[in-house]
Every structure is written in structure tokens, then in C-alpha cells.
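One chain of protein is taken out of this complex; the other chains stay put.
Up next, chain A:
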Amino acid sequence: MPEYSPRRDDTPTFPLPHIEHTAPPRISDHPEFHSLRRAQRRFGIRATVLSVGGFLLYVLLSSFVPSVMNQPLFGRLTVGLTLGLGQFVIMGVTAWCHVRHMRTRVDPLARGLRSRLHETESRRARTAASAQGAGQPLPHGTRGFRTW
């Protein structure tokens, strides 16, 4: 098992008196955590199915119903070529929606939970430190990555 160094070295050292001895609530039980997971996953899967599946559908249509795809629209531009250009438009729109969705729906939730997580962690660190005496700033097994 990799030993990652603690995530933050600047854990606050001041005590948090009124909540010192209650068991810290787990972040994964938090309702906001569930709505975050739902928000991120549902949009991601839908958008992927739309853009990637749409493209594969276009390939299938081109292969198996060429008569539809070969109808001319303007000049030499056929329905198939127009749909091919449309793929680029779909990609652009999907990417734009993705960015907007992440910025308005996902990022604020994640930010709120992140600050809660840091709070819980520092509280846990306090409990562990008071249980073992000083010395170990974070309990063993709190895997965190260094931020490089």
C-alpha cells in the first residue's frame, strides 16, 4: 500500500471545544455528497451518450442507409456531409454545456464539501492527537496526496 504523505501540513492547532468528543460525521453520508455524485454522473453519462453515441449512430446511418445520407442539400453538400459538420457543432455545444454545468452545479457543491472535509479532518487529527498524546498529526490510513 502506498504511503502518501498527509494532505495538509497546516492543520489548525487550536482546539474546537464544543465538538471535541462527538464522532465526526462522515462526508459520504452527507446529502450534499449524494446530490454532487448524482449531478456529476448523470450529466456526464447523458452528454457522453449524446455526443459519442450520436457519432456512432451517424457512422451506422452512413453505412446502412446511404440513400438518405446522399440526398443533396446545397450544391455538392449532401445530408451526410452536413450531419458530419453537425458533429463538430454538437461537440462544441456539449463542451459548452459541460463547462456551464460544472461551474454552476458541481463546483459549488464540491467546494462546500471540501471545506467541510478539511474541518472534519482537522477535528479527527485533534482527537487522534489527544488520544495518542502529541506526535502524530494525522491518523494512520488517512490517505492524502501531497499537492505538488
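Convention: a contact is a pair of C-beta atoms (placed from the backbone, for glycine too) under 8 Å apart; a residue touches a chain by one contact, two chains touch by 3 or more; residues count from 1.
Following the convention adopted for this analysis, contacts and distances are computed from a predicted model.
Colleague: What protein name does the UniProt record of the undisplayed chain give, "Multiple sugar transport system permease protein", "Cation acetate symporter", "ABC transporter ATP-binding protein" or "Na(+)/H(+) antiporter subunit C"?
Modeller: Its record in UniProt gives the absent chain the protein name "Cation acetate symporter".
Colleague: If the missing chain were put back, which residues of chain A would it touch?
Modeller: Touching the chain left out of view, chain A contributes residues 1-4, 7, 26-28, 33, 36-37, 40-41, 44-45, 47-48, 51-52, 55-56, 58-60, 62-64, 66, 69-70, 74-78, 80-81, 84, 87-88, 91, 94-95, 98-99, 102, 110-111, 113-114, 117, 143-145, 147-148.
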